[in-house]
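== chain A ==
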Amino acid sequence: ANEQYFPLQSYRIGPYAAGGTGFFGGFIDYLQYVNAKEGGVNGVKFTWSECETEYVVEKGVECYERLKKGLNGAPAAATNPLSVGIAYATLERSTADKLPLITINHGRTDSTDGSVFPYAFPLQLNPYSEVSAIINYIAEKSGGLDKLKGKKIVTLYHGSPYGKETSPILELLAKKYGFELTLLEVPHPGNEQQSQWLNIRRAKPDWVILRGWGVMNPVALKTAQKTGFPTDRIIGNIWSNSEEDAAPAGAAAKGFISITTHPSGTNFPVLQDIDKFVVKAGKGNLQDAKRFGTVYYNLGVVNGILNVEAVRVAQAKFGKRPLTGEEVRWGFENIRLDDKRLKELGALGLVQPLKLSCADHEGGGAVRFQQWDGSKWNVISDWVQADRKLLRPIIEESARQYAKEKGITPRDCGKEG
Partner candidate 1 sequence: MNATPLLQLEHISLSFKGVKAITDISFSVNEGEICALIGPNGAGKSSLLNVINGVYQPDQGTICYAGASRHRMRPHDAAVQGIARTFQNIALFKGMSVLDNVLTGRNLHQRSSWVEQAFNVGRAPDEATEQRRKAEQVIEFLRIQPWRHQLVGNLPYGLQKRVELARALAAEPRLLLLDEPMAGMNRQEKDDMSRFILDTQREFGTTIVLIEHDIGVVMNLSQHVVVLDYGKKIGDGTPEQVRVNPDVIAAYLGTTH
Partner candidate 2 sequence: MSTELSNVPILQLQSIEVVYEKVILAVKDVSLSVAANSIVALLGANGAGKSTTLKAISGLAAAQRGEVVRGRVLYQGDDITQANPAALVQGGLVQVLEGRHCFAHLGVEENLITGALIKRPTASVLKQQLERIYHYFPRLKKLRKNLAGYASGGEQQMVAIGRALMAEPKLVLLDEPSMGLAPLVVEEIFDIIGNLNQQQGVSFLLAEQNASIALKYAHHGYVIENGRVAAHGTTQELKARSDLQALYLGI
Partner candidate 3 sequence: MLYRESGQFVTSYRADQRVFRLWQERWGLALLLAVAFVMVPFIANDYWFSAILIPFLVLSLAGLGLNLLTGYAGQLSLGSAAFMAVGAFAAYNFHLRIEGMPFLLSFVFGGLAAAGVGVIFGLPSLRIKGFYLLVSTLAAQFFVQWVLTNFSWFSNNSSSGVITAPQLIIAGHDFSTPLGRYLLTLGIVAALTVLALSIVRSALGRNWMAVRDMDTAAAVIGISIARTKLVAFAVSSFFLGIAGSLWAFTYLGTVEPHGFDLTRSFQILFIIIIGGLGSVLGNFLGAAFIVLLPILLSNISNNLLAGAIDPGQLENIQKIIFGALIIFFLIKEPDGLARIWQSLKRRARVWPLRF
């Protein structure tokens, strides 16, 4: 079959269903759109099948093992689990199987270093870049990095490895810029936060960084309101930035700021096209059509664009046929998205300019800020860059350590084409 396959470890039920349905909805709709509009890439059509993980690691592993071989002869291009836990558990497997593991906007920070992690791609934004960008934004608002000195910042994080991941970087930045950092943990799942917010009320910080997940986000906003903390001083991180995070808090969410790598909304040509070719044709994947153009959905679309682009790039080198995972990886490492290319894709403003390489599996590291007006997000800033130069040595050190533990000899990225 002249088809390229995407194994989808999706989650459409359970506590994190909102993320799963939105993301995979957008992803699938984009693949459908490419198939419908262009007949695939160079005549190679996309197929996919789903396997429900409920965000549970071992289900994700089972799904991975089940789907990795491809479908009806169509080889798998890449896996996109959208779950930190599953990504970790399939990291070594996918390396052994030579299948790119895409962790857009999340994943292991050190997997940015592609010389040690040849098959893992924390596309666009890894966790370290995320906080760095937020601090840079706060600095911008305060009138410069030097003005951070003496500022009080509280980070309210989810009590999980994901939540803690960025703490060392925050501490590093605090030391560097001289702001006062308080780290407060909210135990999983985070449906009661009275004490944390009372602590915040006592500390009277200038900003609160919300590093939440799932139900923790709306509860944080509600409790903030209850304890009288101004919402427009709360900055949500990349997993606290969807409609599902803000809307349930109702009026309490008004003014809430968060970062995003991709604006929500439908005002992009590619979304218009998806609407035309897929949704209007009655093939849209979303159960709730109102979610078209929301944050999670658009992230799925962005993810689709990047995956398809990798296939396209790789086909240019390896031939117009279904590709192996190894070939697709080359494609990912050679993605070059500049404004011109983005415009061709109809995604200018939706996707940040990206340039990936063997050494850099993240590529972007920029975010925009958006604010909730009570019913939708409005972008309130231009792209704000993370201080990637500062972070790079830390990432490399961590990757080196991993390589040592696992007995991996890093690739020499100088020699990769």
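Methods note: contacts are C-beta pairs under 8 Å (C-beta built on N, C-alpha and C of every residue); 3 or more make two chains touch, one makes a residue touch a chain; residues count from 1.
Selection rule, in plain terms: all candidates are chains of the complex that A comes from, given by their letters.
Owing to the predicted nature of the structure, the values given are computational and were not obtained by experimental measurement.
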item	value
Selected partner (touches chain A in the complex), from 1, 2 or 3	3
Candidate 3 contact footprint on chain A (complex, rising order)	10, 12-13, 17, 21, 49-52, 54, 56-59, 61-62, 65-66, 69, 84-85, 88-89, 91-93, 108-109, 159-162, 164-165, 168, 185, 187-188, 287, 398, 405-407
